[in-house]
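Please see the structure below; I have some questions.
One chain of protein is taken out of this complex; the other chains stay put.
Going by the order they are written in, the chains are A, B and C; count residues from 1 in each one.
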Amino acid sequence: MGATHRAPHRGANSAWFPYLLVAPLVLILWGYVVQPMLATFVESVSDDGTANYTRFFTSSGVARTSLLTSLLISAASVLLCGVVGVAMAFLLKRFSFRGRRLIEAFILVPAALPPLIGAVSFQMLYSEIGILPRALQDLFGTERPVLAFDGIAGVLVVHTFTMYPFFYLAASAALAGMDPSVEEAAYNLGAGRVRVWRTVLLPMLTPALVSASLLVFMTSLASYTAPLLFGVDQTMTMQIYINRTNGDLPMASTYAAVLGLVSIAFLLVMRWYEGRRSYLSQSKGISARRREIANPIGRWLAPVASVLATIVLLAPVATIALVAFSADGSWTTEIIPSAYTWENFVTILTEPRAFEPILNSLQMSLLATAGCVVVGVLIAYAVRRLRFIGRSLLDIGVMIAWALPGTVVAINLISAFSTGNGFSFGQALIGTFWILPLAYFVRFLPLVFRASSASLALIDPSLEEAARNLGASWPRAFLNITVRLMLPGVIVGALLAFVHGVGEFVASVLIYTSSTVPISVAINNRMYSFEVGTAAAYGMLQVVLIFVVMWFSGRLESGGGRAASRQAEQWTN
Amino acid sequence: GDSDETETPAGGAAPAEKIVVYSARDKKVTDYVVEQFVAKHPEYKDKVEVLNMGAQEVLERTRAEKANPQGSVWWGGTQQGLSSGADEDLLEAWQPTFAAQMDARYKDAQGRWFGEILLPEVIMYNNKAIPADQAPKDWDELIDPKWKDKVIIRDVPASGTMRSIYASMIQRLSPDGSNPQPGYDWLKKLDANTVEYAANPADLYLKMSREQGVLSAWNLQDILLQSEQSNMPFGFVMPASGAPVLVDGVAVIKGGNSAGARTFLEFIFDGTLRANLAKDYFQIPAVAISEQPEWLANLNLKPMDVDWDVIAKNETDWINHWNAEIKNKG
Amino acid sequence: MIDVELESVSKRFARTGDAAAVDDVTLTIGAGEFFTLLGPSGCGKTTTLRMVAGFYFPSAGHIRFGGQDVTRMAPNKRDTGMVFQNYALFPHMTVAQNVAYGLKVRKVSRADAARRVAEALAEVHLDGYGPRRIDQLSGGQQQRVALARALVIRPRMLLLDEPLSNLDAKLREETRTEIRRIQRESGTTSIYVTHDQAEAMAMSDRIAVMESGRVQQVGTPREVYHQPANAFVARFIGRSNVLSLPVATAEANRVEVALPGGGHVFAGAPEGHGLGAGDTALVSARPEHVTVVSATATGALRGRVTAVEFTGMTTHLTLDVDTGGAETRMTVAAVDTPDRIGAGDRVGLRLPAERLWVVRP
Partner (left out) sequence: MIDVELESVSKRFARTGDAAAVDDVTLTIGAGEFFTLLGPSGCGKTTTLRMVAGFYFPSAGHIRFGGQDVTRMAPNKRDTGMVFQNYALFPHMTVAQNVAYGLKVRKVSRADAARRVAEALAEVHLDGYGPRRIDQLSGGQQQRVALARALVIRPRMLLLDEPLSNLDAKLREETRTEIRRIQRESGTTSIYVTHDQAEAMAMSDRIAVMESGRVQQVGTPREVYHQPANAFVARFIGRSNVLSLPVATAEANRVEVALPGGGHVFAGAPEGHGLGAGDTALVSARPEHVTVVSATATGALRGRVTAVEFTGMTTHLTLDVDTGGAETRMTVAAVDTPDRIGAGDRVGLRLPAERLWVVRP
């Protein structure tokens, strides 16, 4: 009753609008993400209070070493991926040359490497038994394979190859959205190319880099296959696995919880770092997207470097192809296989339900991606644009499912949805089709959220104001203007979510049903019986599929294909 | 238009419920068995769903679904895995017909799980790199310094099989498990010879075939499958002092379609089926079969005398110790 | 009829110390009035405009449109057309799409919208630029698109934040005539921010002069120009010379001040100026009213020219003048200065009796 005297007109920017928008988002997050994940923390203290934590931090050796190793690997991964990703973005977005668009579509394929077979391909390339070290051994006639990656170095190689797209995509979206006149101003003040990058471009890319760093850091922290394959067992994820095998579930949960807490701490630090400055161009009007570079780098170095980088980055894919086309047993100590065959493809394609896993994965991944886009974009908007209490919590809420290992997420989801509850509309979700898309949604929401948030940091809020001023309601202005301008970032996020959805294995294997066999499980079944050839053939199908998606989304993103190349061209001609 | 199909299930029986099988077996095996099963029980046509995954994942999944079990059959799992499933009250106790003929060592006393096949753990070697006559003949030869950097081991803590082998190696030198030290020392020497720990079976095969290492300890069935079916250069030696024999078993999951599950499991122990599996997939049934295939007859399986109770008590400690103190330190 | 009312409106930004950007501003603007905010850079004009448009909420005070409190109404419900100081053009739309946006929102039919967009572009001399991308326009062209976008929707209220600052003088004059025409025809209440005083004078019905977030004077252009309320307004509008002169006699509407060179002169004064004989009055004299005479003329101030600036229509002399006490810097604007006058010359200056005005400090 007391509220009736308040002004009746409360639009999209009244004081409680943020809460109105945020409430359903919080509900979704709570129901589908946070509350299920809390199970891990609950379990870690359920038996004996904080004893597990005490044990974790006081016990000699393993726990602490694992934590340190994991942190070291994560930090190094962030650095390496950052360097590779930003460099690739620089080469491909700042210069134009023949075949650039093709390379752009190729360059994301490593992100789409099927798990298991993908990891194996790295071994076949760079480890002791790999093509490269063996070839070098042959070349130099040495006793042992040369330059073989092993242990942490091997893990870092895999991480760099598979995660640099986070940086590449974020940086290229940000580079495209940046006000070019700011860079010109720096040149005009006498700064050379390197200094401009150091003092203007990179700092202006901060939102994108922060977003990518978060993703890479957390992915590395929760990465399992790479440490496994390269035998680094003193990592958090390996310890979680070992503890689960030992049957010590609370301790496993303690490890998982510490993993989550470390990630959250990193998230908070990054948020603080990013929040110190503004990255929004204050320029009047819209500056011309044109800057002309007469530098030889543009003409020769860029294409050459890009092609080289692409070859290196695509090598794992080529390896998979090699495996897919090699006859069983024809490749043991040889550097490359000695006999080739179509057999593997014939085998999988003649199987009655050969395409089912592919279609399943596509469908579920698309569904999840759609959900991620809707929820992720809204949360990004809320966290970046609206002022309300608890913004950091919202941010943490989204990221928490990314900070935990996939297995843990899946187990939490099973526990939460094995019986009906309000969020599942009273239905038990496990054993149904919906649990997998839900898992993908929960797990890959952070990708869309981060990418959208980074691109939003570069969009002038006064554009939305202008639209509102012209009479557009908030949803309309939001969709027409803000989302439209965020689109490059949103597409990046959606692509990542989709690609990861198609490749997801660790969670899928715990919740799939016979009618929703995802492609990763199909590949795993082949790997399990060591039919590497057919597994690789499946993997190739997946790679091709992802490539096609990338190619078309690249066209979509650049508005019919020409705008992007036009943009790069304007930087060179 | 075959009218038969529309009339199944015949004979007025209640319509068959779906059987969901969580299997850690090879997909080829499960496909074959399900085909045979449906042929015999047509009412289950399209009603048997097999979800293939790792043994550890079967446990995780069953455990997580405890509140509302989705699976009916647990098919394939180590003794340890099945035991913890039983202890966590995930499995249903019953008395199948085949249990009577089964050695008590191979089944749960309360009937919650039953061994299906026996997995002797033997010495594996790359027969392209090592002539058969030069391969080690017994476990102790593996720690001979001449094999330095020739051994590849599937990483231990995360593998049920490897844990059992390593625990057996310790228990072999300390029957009551009270003094694991000699075992540790032995394993340390093995570690010194180990060039690399492989992440999973596929990784192991890969590294063995590509001669990063040429010796390993592995289960017989997989060695035979790889060399016969995938053309891999693997041979095996039955160790002179005996091979630890692991039991790989099956169980009915509590709360699932237990009628269907029982039918299915009874079928798995069908004599001809087991004979066929033994012939084509190199399985050693836990319940002896009448007509042994040639390879099995010639095998000369010599089980090592392993006390699984001692191992069950100590395994976690021993493996943790190995992981923390021995691995990569020899 | 009052259309817009600001009642004790203040705006304080969190992070920038204590000074309020807009400080207790009270204004009433009539329906159909063309109202200008004038003031030095950073005095709070944009902030005020943004509060009227609904992008900032006042820290204190109320805003009413036609009597209705809109202090916290959503911007899209206010039906104001704003030209942003930084344009805020939609970079992903063409010129025509930018201009059409408000029409689309208003569900104007396609054909109608196309016609109105073409008209609006013609009004700002951008015919044929419709299909261009915004980043292919020059600065001034972008500004005109922003203007066209606000004008085309014929809002009930126009908020124009320096809409012509990047246009050349000729175009600026044409465009301001155009704005005025549209505004008159449709009776749109308008709030205008400009730095060009001639523009403010020429266009406005009334002007509010602001400084440091506070309103200093509200009045018609002539009032503000000829009868500035205080020294700040006098100096800010059209660079006045403000001299401190001793009062000889004081009347209700004028005072007589003594000139240092001898003689007296009358200056107009606001009601209740409170000055008496013997006080010192601040007297404002417009540069164009001061005449240059020979250095020896009687009853004239004496000064030395420090700078001569040719501005086209007039030539500006800057002089150091002896006004009794310290030297005062004065400016004189003359259409025809004798060409021989240069920096350093000594001249006499005569103050115009009719045109002097007493201002408050």
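Everything that follows uses one rule, which is that a residue touches a chain if its C-beta (ideal position, glycine included) is under 8 Å from a C-beta of that chain, and two chains touch if they have at least 3 such contacts.
The structure displayed is predicted, hence computed values, not measured ones.
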item	value
Touching partners, among the displayed chains, of the absent chain	A, C
Sole contact to the chain not displayed, among C:Asn166, C:Thr188 or C:Ser284	C:Asn166
Which residue of C:Asn98, C:Gln141 or C:Gln217 touches the chain not shown here	C:Gln141
Candidates C:Ser10, C:Thr36, C:Gln85 or C:Asn98 - the one touching the absent chain	C:Gln85
Residue, one of A:Leu38, A:Val62, A:Ala87 or A:Ala191, that touches the chain absent here	A:Ala191
Residue among A:Ser172, A:Thr219, A:Ser287 or A:Ser361 touching the omitted chain	A:Ser287
Interface with the undisplayed chain - residues on chain C	13, 15-16, 38-42, 46-47, 85-86, 132, 136-141, 143-144, 161-162, 165-173, 195-198, 201-202, 221-222, 225, 235-239, 286-289, 309-314, 316, 333, 335
Hidden partner chain, residues of chain A it touches	179, 181-182, 184-193, 195-196, 199-200, 203-204, 206, 277-285, 287, 290-292, 294-295, 573
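The criterion applied here is as follows: only the chains that are shown with their structure count from here on.
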item	value
Touch-based graph of the chains, sorted into line, ring, star, complete or other	line
Per-chain CA centroid nearest to the all-protein CA mean	A
Inter-centroid spacing, chain C versus chain B (mean Cα positions, whole Å)	89
Averaged-CA centre spacing for the pair chain B and chain A, given as whole angstrom	36
Whole-Å gap separating chain A and chain C, where each centre is the average of the chain's CA atoms	54
Of all residues in chain B, the ones touching two or more other chains	none
